[in-house]
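Notes for the one structure printed next.
Omission of a single protein chain aside, the complex is shown with its protein chains in their original locations.
Presenting chain A:
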Amino acid sequence: MSTVFIALQTNEETRPVIEAIVQDNPDAVVNEQPAMVKIDAQDRLVIRRETIEELIGRPFDLQELQINLITMTGNLDQTDDEMVLYWRA
């Protein structure tokens, strides 16, 4: 098992994103640090557009995440519907 993580700026735009990540990744651990939130998961972490849209009540383009990203690790695969970070065992 290896840890993948993503870190986002702490602000109103990322709050629902983090909530969505927690919903979709039950094993994810949220670390709140000054001005940033780092989310760790084992081997795989998924960010789903639909979950975010349900929370914010408007269409959301996953590329909007570009603005508030700080760092991440793992292999990435992004489509219109989800952004996946993963390590290959």
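A few comments on the model shown:
The rule is simple: contacts are C-beta pairs under 8 Å (C-beta built on N, C-alpha and C of every residue); 3 or more make two chains touch, one makes a residue touch a chain; residues count from 1.
Going forward, contacts and distances are computed from a predicted model.
The chain absent from the displayed complex carries the UniProt protein name "Methane/phenol/toluene hydroxylase", chosen from "Lactate utilization protein C", "Carbohydrate ABC transporter membrane protein 1 (CUT1 family)", "Peptide deformylase-like" or "Methane/phenol/toluene hydroxylase". Considering the whole complex, the residue from A:V22, A:L55 or A:M72 that touches the absent chain is A:M72. Chain A residues in contact with the hidden partner, per the touch definition given at the top, are 2-5, 9, 33-36, 63-64, 66-80, 87-88.
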